[in-house]
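First the structure, which I've put down as structure tokens, then a few questions once you've had a look.
Omission of a single protein chain aside, the complex is shown with its protein chains in their original locations.
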Amino acid sequence: MAPKRQLRVGTQWLYVDEAEKLLREAIRIQEEEEKKRHGGHPQSWIRRYVFSTDHKWIGLQYGFTALLFLLFGFSLMLLMRLQLAWPNKAFGILKVLGETAAPGGVMLPETYNQLGAMHGTIMVFLAIVPLAVGAFGNYVVPLQIGAPDMAFPKLNMASYWCYLPGGLLMLGSFFAPGGAANSGWTSYPPLSVIATQGQTWWLLGMVFLITSSLLGSVNFIVTIIQLRAKGMTFMRFPFFVWAQLVTSFLLLLAFPPLEAAAILQLMDRVAGTSFFMPSGLVVSGNVLANAGGGNPLLWQHLFWFLAHPEVYVLILPAMGIVAEVLANNTRKPLWGYRSMVGAAVFLGFMSFVVWAHHMFLTGMGTVISAFFQTTTMIISIPSVIILTAMFMSLWGGSIRFNTPMLFALAFLPMFGIGGLTGLPLGLAASDIHLHDTYYVIGHFHYVVAPGTIFALFAGIYYWFPKVTGRMLNEFWGKVHFWLSLIFINGVFAPMFYQGLAGISRRLYDGGAQYAHANPAFKSNVLMTVSAWCLLAAQVPFIVNFFWNVFMAVLGKRNAGPNPWQATTLDWAATTSPPLAHGNFDVMPVVYRGPYEYSLPGHEFDYLPQHVEVPEAPPPGGGMLPEAVAVARREA
Amino acid sequence: MKEFLARYMPIDASAHGSKLDDLNAVVHWLMLVLFVGWSLYFLYVLWRFRASRHPKASYAGAQSHISSYAEAGVAIVEVILLVGFSIPLWSKWTTQPPKSSNPLEIRLVAEQFLWNVHYPGADGIFGRTDVKLVSSTNPVGLDYADPGAKDDIVSINQLHLEAGRAVVVRITSKDVIHSFSLPVMRVKQDAIPGMEIPVHFTPVKTSDGATWEIACAQLCGLGHYRMRGQLFVHTRAEFEKWLSTQTPAAAAAGS
Amino acid sequence: MDAHAHAAHGHGELEIPFNVHPRPDTGLYNAKLGIWLFLASEVMLFGALFSSLILLRTGVENWPHGWKLLNVPLATLNTFVLISSSVTVVLAWASLRLGDLRKGKIYLALTLLCALIFMVVKAFEYGSKFSHHIHPSTDNFYAIYFTMTGLHGLHVLGGMVVFAYFLGPGAKMWQTEPARFTNRIEVCGLYWHFVDLVWIFLFPTLYLL
Partner (left out) sequence: MSGHATPEEIRKETRIYLMVFAGLAVLTAVTVAVSYLHLSIGMAVLVALFIASIKGFLVAGYFMHLLSEKKLIYGVLMLTVFFFAVLLWGPWHHHYDTFGR
């Protein structure tokens, strides 16, 4: 008989078979509890899974939809990248666009513009925001503050059901005469006003999406402020909750001006008004019949008044996720939690007064440009503070390199690169050369792709066991991470070079005919190949994801309720907390801050927010699943 | 750093460009220092505090407040960048050159997908223009009856300048927003219908057969990618010679 | 904080804390905070339109005087109608707080009536413009006039739907949860006053200047 192996759980040593037994027991008890709670209240399938009012299911609806849109937005760009690397070359795969859009497999310039506009729109409004706010916010925030649900469950449902039609309208616009919107995601008039019908669809779609976001943000703010569990003071919020709170305020107050702008543009397109149309326009030789007297810059102001705060909507939840994962996997409190919170609030506030840094080259005078440059430099400081605090949090930790942690760690330098390259853009004088070049594209992709997307990946790997009761496979997770990290840099790093060379963005042929673009143009091949490899790198993730969802649906669980030994309330709830029956058996009471890891003098290295007696062992088996897995592998 | 960036950038043939490049270099220094500094720290920390080497985390964490100095440092450098560089540079960018410097005045009318370059001719006066007069032969809508229009020259996609002489380009557009970009001159300015925005710069080098380009930087429709013009910078004599070979638009139209 | 005490399951319908009674530390019930947040976003919506109006107006040489083009007496009448409806809705709320459903309903009905009058007058105004071949596309003055009053009209319409609901099927809640019903009327009242407030600024800026 082989000698009995021991493994460490917290500070205790257990025999492997003992541990396995404990784990099975923990999972069994949970399942039983869940069954008990499900009992007696059969709900129709439709109420439960389609028009659900449960924040967890709505979060999952958002999540699935947004992931599909993410993949779709990525696919559009993959097609565009073929054209960028090998202009006017025929590709079999481009035939999927149809004979009118890509005759003989060669993409038309109109098509390129459509795909570009839709890539931007889909990524920002239909993929990242719904994933970061709609999915993670919805699922995690009520759990983390110890609430039974969102404050207005029906409104929550309505929010999803505005998002989906908005998304479908956007997709449907590809089939409109003239195809989808093709004036960039920024939709600058007059171009967008004289554009084909797809633009009208785009505007209508935006109205739906804006409505959805407004409903969502009201709900989040009320939930966070009103439904906090007993003892959950603001300074005991996990950073993720703070990030979502600030985000909601940004959505609430910045989106309406875009809604107004969308209405005005709709009027210009449909009712023939001239809000954005100056007098005396001559388009392809014909004098336009509009009354004139409008101002095209008005749109830009209203658009950026939203779109700048929007970019912080893209980043704040990501920072929130990273903060959770970092604290958990360094096994120590976040460094400078208070300054991070202060910085996030200040960041949100400032984001309303920097918008015109996207408009330096619209003829800005010295005074107004000085104002917006100054605010732009000021707003970089809170980002620096947050990032610095995260870096400092690593010091003295006991760092576990699991998949969520890898993604969260990679977020730091990647966001750093993106943020740093924002600085030369924020100074009007250096923006002259860089504006509307690939430098800008590189800047923001570093923040949203290896930045936000990586943070979202971290979040998916981190909360997957909470949602499903299964851990995602670590090995394939790491493969996914390393390949993604390499290839995503392959796509975006050369953009800085291209931008410095002066290659304009939104060029159908990637600048092939410009002499000044010539040396840098060649990197397009590397970038496109990297992009396709990046797609391939997602395969392990997608398989890993669906396999484990499938196994979870079959009821095969391998994770306890708190597999990461985390301290926040989301881990106090059972695994996949039952739908529509509240989140907690007993409403939790909060006794301490969010990140009490490695508190000296305690047996376990984590002290959950809701555990009253510090000496009691944390419920739910803690490190068991991981430890068992290690032991099994080693045995 | 400036030299390093220059390896990736187009040459700089303007009087003000070097200042802009200086600013760019200083910002990139700041970025580099932060990037390298934090990256080294990051790698060190990941190695030093990995769980296998450091099984018990420290509750208190970092005690040093060096990072606050780093943050303050960033803030100070940003103030310097703003006050010392960017704001004064922008103020120069928007202040028009004095008439006494005899700047070359040009109107530039963008349209889908080309650049109409309108020279005032010998009299230095731009003729009256009117959208109603726009036609395929009269792209900027010159009113040939206006005396000021008699000697005006209109060319397409070709911008001729004189080295050493300041130029004021009055930029506007007939249809949608374009952006007039001269990478070698470090000049970029949106061309916005309904507005006429004057940018000024001084070319200091002649193009001498090199291909210098006007690029359109703002998405303006399906032909955005091919809205390319050429820039020629001549010596004074060559410029005069070129000018004398041009037929005024009115004469070309036969009126 | 008793709302925390009974765990939120076991009932058919999930109970959300502070749905009816204010949370002690904020002093607000959920919907009250919710409606104010919503109104804040509405401020930004109409704010953007006012910003557009200012920019368009300052951007052209001669912006017409509203009183030369629009029907001031009719709009004045509408202003009275709308402020009357604001009073009736706050009286409805007061009656409900006094426990008088019948009176509350009468005031609600009056509010609805005022809203209806407002819309009818508006329809006449629009109709007379259209019959003179004046459309949003005529010039930017009319463009912004139709857009802003149109959007405001949609808000009035929305309010009417809500009031009609609370007069009809929505009133059933009074039987089971009078406090919650009263809150609901307070909340729609807040919305309604906001619609009034917007008109108070629209009226002079469009008609009187």
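Should a chain be cited, it is by its letter among A, B and C, assigned in written order, with residues numbered from 1 in that chain.
By our rule, contacts are C-beta pairs under 8 Å (C-beta built on N, C-alpha and C of every residue); 3 or more make two chains touch, one makes a residue touch a chain.
Just so it is clear, the structure is predicted and the values come from calculations on it, not from any experiment.
J.: Of the chains that are displayed, which are in contact with the missing one across the whole complex?
T.: Spelled out, the missing chain touches these shown chains: A, B, C.
J.: Of A:353, A:549 or A:589, which one is in contact with the hidden chain?
T.: Considering the complete complex, A:353 is the one touching the chain left out.
J.: Applying the definition given at the start, please give the residues of chain C touching the unseen chain.
T.: 21-22, 26-29, 32-33, 36-37, 40, 43-44, 47-48, 50-52, 54-55, 58-59, 67, 72, 76, 79-80, 83-84, 86-87, 90-91, 94, 97-98, 179, 182-183, 186, 189-190, 193-194, 196-197, 200-201, 203-205, 207-209
J.: In the complete complex, which positions of chain A touch the hidden chain?
T.: 225, 249, 253, 257, 295, 297-298, 301-302, 305, 349, 352-353, 355-356, 359, 362-368
J.: When the complex is taken as a whole, what residues of chain B touch the one chain not shown?
T.: 94-96, 170, 195-198
By definition in this document, only the chains that are shown with their structure count from here on.
J.: Count the C-beta contact pairs for A-B and for A-C, then tell me which is higher.
T.: A-B
J.: For chain A versus chain C, what separation do you get between their C-alpha means, in angstrom?
T.: 35
J.: Could you list the positions in chain A whose residues touch two or more of the other chains?
T.: 294-295, in rising order.
J.: With touch defined as at the start, can you tell me which chain B residues reach chain A in the complex?
T.: 5, 8-10, 19-21, 23-24, 27-28, 30-31, 34-35, 38-39, 41-42, 45-46, 49-51, 54-62, 67, 70-71, 74-75, 78-79, 81-82, 85-87, 89-91, 93-95, 111-112, 131-132, 134-136, 141, 174-177, 179, 181, 183-184, 186-190, 192-195, 197, 211-213, 215-226, 228
J.: Mind listing the chain A positions that touch chain C in their complex?
T.: Spelled out, the residues of chain A in touch with chain C are 37, 41, 147-149, 151-153, 214, 217-219, 221-222, 225-227, 229-230, 252-257, 259-261, 263-264, 267, 271-275, 290-291, 293-295, 298, 301-302, 305, 580-587.
J.: Which of the residues in chain C end up touching chain A in this complex?
T.: The touching residues are 1, 4-5, 7-9, 12, 14-18, 23, 26, 28, 30-31, 33-34, 37-38, 40-42, 44-49, 51-52, 55-56, 59-60, 135-140, 143-144, 146-147, 151.
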